[in-house]
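See below for the structure under consideration.
Of the protein chains in this complex, all but one are displayed in their positions.
Per-chain numbering from 1; labels A and B assigned in written order.
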Amino acid sequence: MIQHFPVLSVMVLFFSAFLIEIVGKKEILRNVIAFLAVTASLVMLACLIPSVMIDGQVISYWMGGWAPESGYAIGIGYEVDSLSLLFALLGITAYWLSCVYSFGYMKGKQNLGHYYTLFLMLAGASVGFFLTGDIFNMFIMMEIVTFSAVALTAANTDKLTAIEGAFKYLVNCSIGSSMMLAGIALLYMNCHTLNLAQLSAILPGSFNSTTLLAFALILTGFCVESAMIPFHPSFVDAHTVAPSSVSMILSGMVLKLGVYGIIRLSYIIFRVIDTSAIQVMLTLIGTVTMFIGVTMALAQHDFKRLLAFHSVSQLGYIIAAAGLCTTLGLNASLYHAVNHTLFKGLLFLCAGAVIHSTGTSDLDSLGGLSKRMPKTCICFVIGAFSISGLPPFNGFVSKWMIYQAVYEKAMQTGNFFYVVVTVTALVVSVMTLASFVKVLHSVFFGQLRKEHEDVKEVSPIMLIPMGIMSFLCIFTGIFYREFDRVFINSAVTSAFDNIDYVDGMMGDGYSVTYGLAGLTGGNLEFSYWNPYVWLSLFLMVFAAAVLVTLIMGRTTGRTLESGEDYDSAYGTGDLSVDFRGQTHESGDPEEKYAVFFSGEKAEYSHAGGSDLFWGFKYNWHRYYEVLQGLHSGSVNDYSIYAVIMISMLCIFMYIFMR
Amino acid sequence: MILGNYIVSVFLIVLGLWTLCTQKNLIKVVLGLGIIDYGVNLLIVSAGFNEGGTAPIYNLAELARREAVFFVDPVPQALTLTSIVIGACVDAMALSIVIMIKKRYGTVDADEVRRLRG
Partner (left out) sequence: MLILRYLFYVLIFPGALFTVLVGWLLAGLDRKVIARMQRRIGPPVLQPVYDFFKLVGKENIIPAQANRTAYKMAPFISFVSLSVIMLFIPIFGFTAVNGVADLIVILYLITIPGVALIVGGSSSGSPYGAVGISREMVTMMSYELPFVLALLAVAKKAGGDVLVFNLTDIGEWQVMNGCMAFHWSMIPAALAFLLVIPAEVGTQPFDVAEAETEICEGPLCEYSGAPLAVFKLSTHMKMCVMSALFTALFFGGIRTGYVVTDVILFLAICVLVTLVCITTVHAVTARLRIQHLFKFYWKYVSVLALISLALVWLGA
């Protein structure tokens, strides 16, 4: 029974996609079908956890029963090991949350039948991408993902520029997938098979120029999919203009397709990750990506565009850590991949809530929303602190592992390059914090704008997914030892030891004939937090809370109560004019409760977001001129970068891997 | 002859990439995407070609008589068909998006269609 679950979990999504197209006009029926489909898929994948994650089984499934014939895989197979299952579970969790959020967020929009059809196709294709055991099937799933993502982006009627972002996304992804298809053709030419397990038995150790070129081309495809530099600008554009429920998926989930692809390709199929040239290359790409992503994010003044650049930056962390080829490095990378989906999804949902309530995502025209949308504000703070890696949130744990892994690598190899990576990663982290301080200040804190006086908190159906994600952010931050043991460690093991993967698909003993042996990545040792530290930390926080209630409860002066309106508290005063005494008789008590303007006339004086860090930008203005010029927005320029990167990858392979 | 196929397919891929990089007209950009696809398709079909091979269609009697020894690999042809379908869909979708761009922006020049930048 259980071996049918992988394929069923994909089928149910695709089937419901077309079912929704039939009943598209009826809102409740449509929502129920969509919800049931993602729930069913989630439950089926969760049922696989005990046997795959804990027992370490590999579940294989041949479509139509076409089992391998005399050592050649002739059918299309599904194969689930811990690595696939980790990503698939992550994916379907994100889709489930996004689906629930969509019920509230997309309510009242037009053509929602098509929205849910495309949404479920996107979900089915991503899950299928992770679970499939056939490289051409991977390509097809990638194309379906691109398709549905482009259509969902272009269909955003709120943004005029949505269509432009969708076009660039389509062009960029098409370049990537064409290169990948060319690579697949070259692979087939050499190995006469498309099955991942068989490829990973044949390929390691038997390189020639054709397979090297194939590796470079397929790697290009996955680099495009994971928005590595210089393929990132069109992704950022698309994430900016898509509906927030879709942005969350595109940014948090779809980029993981590329991460999974790179790990699968370099660790399992080609096993080239144990050569130092590939390690340096992947880490270098990751490091440059994280730096450029975060510096560009600092210069943004659109909420979602800033978040999209941060996705690029965090993906840089993931790829840099995955390129280390140590157990700790891959562990950190996968943990960060999970965390990135959680906190970036949360942040995009918060951005969606802000847009839903105020109708704008421009940081310069927002402010003071924490009084009107307190729950969204709390969720955003949790997400922002997670992504900046403040303890005890989850981003801290994975970043901490990444630094340890990179510096350990530096010490083992004596390569100064990895020291540079460590320093960059640490500095990027504080820049991440800076740009989220900017968002926090210019959206949620500061002064409320007059036109946002009557903004309301979003509906509970949108708050529930945000709450779940916030909870998961804290949960994976505090109980990471348990989480790491159950989910991540088994995935790391399966990535390093591909004998089970090959044997599970092609029959026992198949790998022996090719003389396969597992990679060695060192043992997984890193210092965990002591649980007593948490105990003491909680005690301290408790003590602080007691202090707050003791000291702040006893205010000698009168302060406005939280629910109390300013006018009703003091009777007089026109809030919309100003807070200072100018409109009131002198001696009014409220003068004390206005913010301090050093004797000047009070005006609306919220410091906008885009120029908050000018002291930093002043020193970097040349860098920013060049970089912002390079993100020119022209689809031709982006294609030129892509071509340069493709040729660089191919040349690199021929120079260092021959 | 098969070498010619490879040369032409690489030429087509390069031509397509060149089109993407240099042509400002968005419709030409879409055509560039199409050309890359055709180049890749040609590459796949050539990968499965055997000089002098027959079509891979046999009945059981022929298989039993071991006549089915030398044929053209059918898998790349199946791949090519799939890839052609996908390519056609990409082109259709891209062109429909270009129509929308023309409606909203009033132009199909890549230098004008860049409101998302920086």
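By our rule, a residue touches a chain if its C-beta (ideal position, glycine included) is under 8 Å from a C-beta of that chain, and two chains touch if they have at least 3 such contacts.
Since this is a predicted model, take the numbers as computed values, not measurements.
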Contacts of the hidden chain among displayed chains: A
Absent-chain contact - pick from A:W62, A:F235, A:Y267 or A:Y403: A:Y403
Hidden-chain contact residue, picked from the options A:I2, A:I76 or A:V423: A:V423
Options A:I2, A:V23, A:C47 or A:V437, residue touching the unrepresented chain: A:V437
Residue in contact with the excluded chain [from A:F15, A:F613 or A:F652]: A:F613
Residues in chain A touching the chain absent from view: 368, 370-371, 374, 377, 385, 389-391, 396, 400, 403-404, 407-408, 411-412, 414, 416, 419, 422-423, 426-427, 430-431, 433-434, 437-438, 440-441, 444-448, 527, 529-530, 532-533, 535-537, 539-541, 543-545, 547-548, 551-552, 555-557, 559-560, 562, 566, 579, 590, 592-598, 605-607, 612-616, 618-619
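To be clear about the criterion, only the chains that are shown with their structure count from here on.
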Geometric centre distance via CA averages, chain B-chain A, whole Å: 31
Footprint of chain B on chain A - complex, ascending: 136, 140, 143, 147, 150-151, 154, 160-161, 163-168, 170-171, 174-175, 178, 181-182, 184-186, 188-189, 192, 194, 237, 240-241, 299-300, 305, 628, 631-636, 639-640, 643
Partner chain A, residues of chain B touching it in the complex: 13, 16-17, 20-24, 26, 29, 33, 36-37, 39-40, 43-44, 47-48, 73, 75-76, 79, 82-83, 86, 89-90, 93-94, 97-98, 100-101, 104-105, 110-111, 113-118
